[in-house]
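Written below as structure tokens is the structure these notes are about.
A single protein chain has been removed from this complex, and every other one stays in its place.
Our next item is chain A:
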Amino acid sequence: MTDTQALSAPIANVARPARRSQWRTAYFGTPGNALVTLVCGGVILLLAKFALGWLFLNAVFDGGAEACKQSSGACWPFLADKLRYMLFGFYPFEEQWRPLVALSLFLGSCGLSMIPRVWGRGLLLAWVIGILPLLYVLMAGGVFGLTAVPTSKWGGLPLSFMLSFVGLAFALPLGIGLALARASHLPAIRVLGVGFIELVRGVPLISILFMAAVMLPLFMPDGVTIDKLLRAQVAIILFAAAYIAEIVRGGLQDVPSGQFEAGRALGLHYWQVMFKIVLPQALKKVIPALVGLFIAFFQDTTLVTIIGLLDFLDTVRTALRDPDWQGIAVLEGYVFAAAIYFLFSALMGVYSRFLERHFNTSYR
């Protein structure tokens, strides 16, 4: 992003016609360029025509499965019928305002927390003692006259968000701790850090989830069961932490050792040096890599289906199996899921570039 800024600065100063001629040279400068432009333009137009036709012109907006079977376009009644199931899964129908409120509250708070001006200890405190407990109460109920909803009924989009974002929120500090442990001069701590990171990174997420879901309960005493969702959540946290640790370690190594030594020479304690001098510099550098990992994890949480939790992609997938709609609305479901995943992944990407510019890492 910073590159395009550098590029666009001189262009802005040039008069308009010059800009237009620049476009012309870029797209139609040589016969070869002209050909490429025409072919690409044609393909884009064809795709747009198809998309328009499928999404709107030939689409079915009213009626049921039969109407959809006759038509070649999208089948919107399917989405309308299945929307609440796809979003909230098996959450009791009458109570679905609760996950809706929780989801809006969560997204709203996330949006607010993205603004640099509100960052600080107060925000962290608000999340830990305010927002997260409130979200949990909304989802689980059992107090303030809300009916209790067991976690086995949670599903859909709130579950996806919970597993990925709550997972990453807890994994980040743990990952930083592991990175520090790995870089530590104390052998015992270093060995523990290296051991944990390599062990977890050497195993696929799917098998860690499976261990958490299948093996763990067997080691518990009779009658003691840990909530399945909690087990999956902890597995994801541990898994993500190992990867975050390696990314953060990369950032730590990039900070010149003089910074650390200078801090110690000033009489600062290890933790003070780390938190005030080294980590801020290290973390800034690894923002793109961290966001890449976050996006990957947001999508990877869909693996929880292996242990019988229904995340958003799975509610979509199971909705498609309804015999009333089978073979009729396959694409619609997946397009809807893709749109949701794309929206949030793209938002994270945009925010990552904003953060880079905010910290101005390229020009430090």
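What we mean here is this: a contact is a pair of C-beta atoms (placed from the backbone, for glycine too) under 8 Å apart; a residue touches a chain by one contact, two chains touch by 3 or more; residues count from 1.
Basically, contacts and distances are computed from a predicted model.
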{"item": "Chain excluded from display, named as in UniProt, from \"Nitrite reductase small subunit\", \"Adenylate/guanylate cyclase domain-containing protein\", \"Cytochrome c oxidase subunit 1\" or \"General L-amino acid transport system substrate-binding protein\"", "value": "\"General L-amino acid transport system substrate-binding protein\""}
{"item": "Residue touching the undisplayed chain, where the options are A:F90, A:F170, A:Y270 or A:Y351", "value": "A:F90"}
{"item": "Contacting the left-out chain in the complete assembly, out of A:A74, A:L309 or A:A329", "value": "A:L309"}
{"item": "Option touching the unshown chain, where A:M220, A:A296 or A:L343 are the choices", "value": "A:M220"}
{"item": "Missing-chain contacts mapped onto chain A", "value": "81-82, 84-85, 88-93, 96, 150, 152-153, 206-207, 210-211, 213-215, 217-218, 220, 222-223, 225, 228, 305-310, 314, 317-324, 326-327, 330"}
